[in-house]
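A protein chain is absent from this complex, but the other protein chains hold their places.
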Amino acid sequence: MANLYIDNVHKSFGETHILKGIDMDIADGEFIILVGPSGCGKSTLMNCIAGLEQVTTGRVIIDDEDVTQSMPKDRDIAMVFQSYALYPNMNVWKNIAFGLEIRKLPKEEIEETVGRVADLLQIRDLLKRKPSQLSGGQRQRVAMGRALARDPKIFLFDEPLSNLDAKLRVEMRTEIKKLHQRLGTTIVYVTHDQIEAMTLANRIAVMKEGHIQQFGTPQEVYDNPANQFVAGFMGSPSMNFIRCQVVDHQGDATIAMSVDGKDFHLPIPQQEKGVRERVGQEVVLGIRPEQITDVVPQQEQASTLANVDAEIIVTEPTGADTLTLIRMNDQEVNCRVHPARAGAPGDTMTFMINMDKAVFFDLASGDRI
Amino acid sequence: MTQSPPLSEPTRAVRKVHKPSLGDRLAEQIPRLVVSPTMLIAVVFIYGFMIWTVVLSFSTSRILPRYEFIGWQNYQRLFGNERWMVALTNLGIYGVLFVVICLAIGLLLAILLDQKIRAEGFLRTVYLYPMALSFIVTGTVWKWLLNPSVGIQRFGRELGFENFRFDWLVSSDMSIYTVVIAAVWQSSGFVMALFLAGLRGVDDSIIKAAQIDGASRITVYTRIIIPSLRPVFFSAIIMLAHIAIKSFDLALALTGGGPGYSSDLPAIFMYQFSFTRGQMGVGAASAVIMLMGVMAILIPYLYSELRVKKDDR
């Protein structure tokens, strides 16, 4: 149980700068999800927190104690490695017990802990096996088990569920959530899975090229992305970005749009004052697929709504919805349509655009306006 | 960048700064401590001694080292010495033949063995076992086989070829070639193993694709497989050249450098001048020349190896 404060951490390997000033202030008991494209430095950051890599500059503060200079073993951190890192020469039982043995726990306690963890992760049958005799998903659970057997100040999970099948992944996700609620241990968790990120996190940190782009609650990051990168990275299918012009239409700032040769105007929500001041300039409109749907009659009156007719280019049924591709301003746009109302490619269909949650980005910098 | 307030207000006041304890700092030094004996070895016994040898080569040392310097005189004496020139020429003949023949036999055997041969394991064992022998043993055996009065020549004559001659061992002109014969016998299996490993590493699908394109088996080998073995050729040549330059025991056991000094090699020359003739300065000079020879082969090799490794990253 501890808070974690990462203060302006830089990390370079020789000439290559990987972490370029990471600041994170994590409260005791928070569940932090770290997301970002491959190679952006997530694992490196985890290693720096654990002390497995020395930070180049900056501080790591755990439980209000500056541990930047401490050895990994003194930081009291348990970690699940992306590559599992199971000890190949030891069976599963030994793998889980190793850390406990080194910390000189009494035998009965070790027995009990290993048993408890094995039940939790459904690996009791595997305890006698060597890692080489396990499947990828089983190995991953053993790696989880090795961390969960400890009672550390902080858990670091580097993509711990990436190799599990869909069902097991959901189960394990729930287990982790329950575990966190029960233990209340601070967790930093790396994942590429959007649902994992949204469901588990107290806060999400979005990383890119060694910088934290945004650090906020899942809803904030989703609804209120700090920039075009975050907006595009979070959410699946990802947000549509449409280049368009802010124009004055009947005394009101609107977005000029052309669909299949017909021009029309989209309202700009009142709260987007910055955009309203950019009349005559080009901006990037960000709108999520679920905000462009088939026409839902009872909502039709709201001021931020607009209907357009557009030709369907491609449809992708996902089960719950059908993703429908249309063109706006000659750019492809994904819409999320009720399966029953979705037309076929080539058909023209009326879509309802809800501008209430639309966001706008500067064309050059990609920052939110 | 927006940062929403965390669940509870974090305290940034740091209670304590962990300074690494003495034990930690010691523990951090363990890796260095562990390799330090070897580091010492590298610095003193490899590089220090190399420099020392260079120093000796400019000195008046004879039976014992003496540190009066006489410039290039030892080198002049060395290259004025007919025996050294013979040794160098021999090394040229021996080195080139040894490398070329080993490569040819090794490659041929590897290709033949790669044709899904039944007793491959056994044959490989047979081709390679000489590599487990000491050069002294090899020399002893071949000395006997090549001895005209008891070995192959006599055997040939007993078979009825009255005029069969195979007396290279005792002929000043040919004795160096007997060293080649024995050395090839000992080392070609090793080259075969290198090539075989290389052949096994060639991507099967490339070969199949070429065969579908209508290439004959010979074309597949000459145009696709053998060119792809370039790195193996490279390292095999390095290894063999290195063995050749160092060759000492084989020639000593087989011919003793003779008849006369007709099959002398630089390594024998160096040993005898340094240890039995009390000409340490000249011996050191010859060692330096040998070192230069190895470097001349090695540095381009290491350079290209290291460059490849950098590119990998």
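For reference, chains read A and B in written order, and residue numbers begin at 1 within each chain.
Everything below uses one rule, namely that contacts are C-beta pairs under 8 Å (C-beta built on N, C-alpha and C of every residue); 3 or more make two chains touch, one makes a residue touch a chain.
The rule is short, and it goes like this: contacts and distances are computed from a predicted model.
Its record in UniProt calls the unshown chain "Carbohydrate ABC transporter permease", which is the match among "TusE/DsrC/DsvC family sulfur relay protein", "Carbohydrate ABC transporter permease", "Electron transfer flavoprotein subunit beta" or "Serine/threonine-protein kinase RsbT". Note on the undisplayed chain: of the listed residues B:17, B:42 or B:70, the one touching it is B:42. Only one residue in the set A:3, A:47, A:113 or A:354 touches the chain that does not appear here, and it is A:47. Mapped onto subunit B, the interface with the missing chain covers residues 27, 30-32, 34-35, 37-39, 41-42, 45-50, 52-53, 56, 65, 109, 112-113, 115, 117, 123, 125-145, 150-152, 154-155, 158, 185, 189-190, 193-194, 197, 231-232, 235-236, 238-239, 242, 245-246, 248-249, 252-253, 256, 266-267, 270-271, 274-275, 280, 283-284, 286-288, 290-291, 293-294, 298, 302, 306. Residues of subunit A in contact with the chain left out of this view: 47, 50, 52, 71-73, 77-79, 81-89, 98-99, 102-103, 146.
In this text, only the chains that are shown with their structure count from here on.
If you average the CA atoms of subunit A and of subunit B, the two centres end up 55 Å from each other. Contacts from subunit B toward subunit A in the complex involve residues 1-4, 6-20, 24, 27. Here subunit A touches subunit B in the complex through residues 3, 5, 25-30, 61, 64-71, 74, 202-203, 212-217, 220, 224, 226, going by the rule given at the top.
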